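Heads up, one of the protein chains got dropped from this complex, but the rest are sitting where they should.
Which chain is which? They are A, B and C, in the order written, and residues in each are numbered from 1.
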């Protein structure tokens, strides 16, 4: 397996309200972590999700695949590492993996496909692709 | 204690993801239940929260008081009963109580104070008050 | 494409707090809807997720794939339709699709792979498979 070269990392701590009655982080919350890491990744490249929205441009997720490898628990610290690939003309793919800290145990492997829409219709994410250095 | 005369009821079922590692519904989720019940109450009077927002008018919560009397658990059914009072010229107060079903065990007593804002500034909630029959 | 024969349906209404600043239901919330529908599906077959947990047996999700086809918005009603397949000896796969009501617009297509663990270790989901009629 070729190693992923991540371009962005964000460290989190589990919050107790994110854990469910099984005592582990509820599955849907990993999607929150991944989303927050993507938005911070984009901000680090000068792309604000909410400013884009105000201009009528939305980056939307069209597909998500998540492999749950190991559960996070109360008090755990972890890092979301992300990179981004271009797929075809109009799609962006975020490869995002979550590791527990400090032991680097693999928690989640995710692949998130996105597209750009303007007022609800798909558009070419030209400017975004340029700012991400994918042009 | 004088009995509250409720004007609106909404029945819910606990969803497992709303429970935390104590095995009970996480405290913040009651606020979600109360909010959803308020919005449905307003819709039943012809007032749409999201349509108001599109017109630049927001109904905001300025204060919330919640007494937690008994916890809800996985599989519980419950009802949120609400009524609304006018307080002074510009404030609305929702009195909202939650009861477990079918045994009517009191779960939560809440008092939620709201105000209207237009583009971020407080306004008189005139039209809303009329539609609620509080004029 | 062969048509899915669903074995369980659950009707929901969007709650405003589930919508994000794009004005649509936040992606992670679909996972909540799917989870709640799976748990209700299992309950309808006499399998309680939280009772299993109390016995040390957890049904966990090992992989989720979600295709986001069309966003839900404030006030939308929708149905989650589910069926379950056996995959190999130890995995269960839930096929779950979400349709807006009443127009049956396809919202989400999901495939959720699960496994059983006892005190954190994978076990054969024997009894569960029997109760689901997959034996």
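Quick note on the criterion: a contact is a pair of C-beta atoms (placed from the backbone, for glycine too) under 8 Å apart; a residue touches a chain by one contact, two chains touch by 3 or more.
Source: prediction; values computed, not measured.
Novice: Given that one chain is not shown, what are the shown chains it touches?
Specialist: Those shown chains that the absent chain touches are A, B, C.
Novice: Check each of C:31, C:74 or C:113 against the chain that is not shown and name the one that touches it.
Specialist: C:74
Novice: Of the residues C:10, C:28, C:79 or C:112, I need the one that contacts the missing chain.
Specialist: For the chain that is not drawn, the touching residue is C:28.
Novice: In the complete complex, which positions of chain C touch the hidden chain?
Specialist: On the chain C side, contact with the omitted chain comes from 16-17, 19-21, 23, 26, 28, 74.
Novice: Which positions on chain B touch the chain that was left off?
Specialist: Touching the missing chain: residues 21-22, 26-29, 31-32, 35, 50, 53, 58, 60-68, 71.
Novice: Which chain A residues touch the hidden chain?
Specialist: Counting only chain A, the missing chain is touched by 15-17, 19, 23, 32, 35-36, 39, 43, 48-50, 73-75.
The rule is simple: only the chains that are shown with their structure count from here on.
Novice: Quick check on this structure: which chain has its C-alpha centroid closest to the centroid of all protein C-alpha atoms?
Specialist: C
Novice: Which one of the chains is farthest from chain B, going by Cα centres?
Specialist: Computed centres place A farthest from chain B.
Novice: Could you grab the centroid distance between chain B and chain C? Build each centroid from C-alpha atoms only and quote it in angstrom.
Specialist: Chain B and chain C have C-alpha centres separated by 29 Å.
Novice: Using the average of all C-alpha atoms in each chain as its centre, how far is it in Å between chain A and chain C?
Specialist: Computed value for the inter-centroid distance: 22 Å.
Novice: Among the residues of chain B, which ones contact at least 2 other chains?
Specialist: 16-17, 19, 23, 74
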